[in-house]
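The next block holds one structure in the form of structure tokens; read it before the comments.
Complex shown without one protein chain; remaining protein chains in place.
Presenting chain A:
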Amino acid sequence: MSIALHLALIALLLALAFWTVVARETFAAVAGFVSYGLLLTLAWVALSAVDVALTEAAIGAGLTGALLIGATSRLRKTEAAARAERPGRATRVLAAIVATAVAAAIAACVLLLPDPGPSLAPEVAQNLASTGVGNPITAVLMSFRAMDTMLEAIVLLFGLIGIWSLASDRYWGGRPGLAPVVEPNGILAYLARVLPPIGLVVGIYILWVGADYPGGKFQGGTVLAAMWLLLLMSGLHDAPAVSQRWVRLALVAGPAVFILVGVLGVFVAGAFLGYPEGLAKPLIIVIEVALLPSLAVTLTLLLMGPPQRSESSP
């Protein structure tokens, strides 16, 4: 992309970010944030981070946007009261000074970055062959820094446990979200019938292609989660009670396989998460395939929130 395009993109990003902060209505601010997230994917592409762009489009803009829109409509009643709490001019001026100072410090750091920048790319390129995968990002995520990815999967699980703990006692172990209302001839029900088969194929394809090209389990898992969410929102399918055994098994299966392969590495390769010579790629595929459904279920349930109905609720 030429510099003019970059400048236009930056101007749009800044304008949308500004709107997100100053908009009066929360809903308008969230709408601004979702468009901002989608534009941000172009910034990742401009910075040659296509894998990150995919993640941003799927999770940063998509799932986070859905989450915030849902919360906005639930909290609409509190808008008026919140406006009365708006801080006075002095606080706002002070906040502007602090924000400007922090922004200036970061800008100075960006301008003072060493040239050429330090890089681990040569090391990654050197050792890429030993992992058997062709996409350097997947190699970092699943081999060189596999520990980070394992902990990330576990953090997602902890986040979900945290959300479930917010259920009130009588709904503990029940179903999240509102009872489904089916509108059999609505557009949502139509899309929920047509899209999931396609989405399923796309999600699994993104996982598979991630070994050599941009893609991977997080992006693929998000596509699968989106398909399930579509089914849930259309009312064609009800959310499962979170106490059901298959839900819990699906949630822990991915991280459990990851940990198991890691422990295996202690005995076979001499290090936690070490892969024996020649077996790196098969093991990476085992972990990724096990993680895909777990991530899809975790992301969906993170978005659905704590249980709000009893298990037997229709």
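One rule holds for everything that comes next: contacts are C-beta pairs under 8 Å (C-beta built on N, C-alpha and C of every residue); 3 or more make two chains touch, one makes a residue touch a chain; residues count from 1.
Throughout what follows, contacts and distances are computed from a predicted model.
Visitor: There's a gap in the complex where one chain should be. From "NADH-quinone oxidoreductase subunit K", "Carbon-monoxide dehydrogenase large subunit", "Cytochrome (Ubi)quinol oxidase subunit III" or "Malonyl CoA-acyl carrier protein transacylase", what does UniProt name that chain?
Guide: "NADH-quinone oxidoreductase subunit K"
Visitor: Among A:V155, A:L178 or A:L249, which residue is in contact with the omitted chain in the full complex?
Guide: A:V155
Visitor: For chain A, which positions touch the chain that isn't shown here?
Guide: Against the left-out chain, chain A lists 1, 3, 6-7, 10, 13-14, 17-18, 20-21, 26, 29-30, 33, 36-37, 40, 43-44, 46-49, 51-52, 55-56, 59-60, 63-64, 67-68, 70-72, 74-75, 77-79, 81-82, 84-87, 91-92, 95-96, 98-100, 102-104, 106-107, 109-111, 113, 115-122, 124-126, 136-137, 139-141, 144-145, 148-149, 152, 155-156, 159-160, 162-163, 166, 168-170, 216, 218, 299, 302-303, 305-306.
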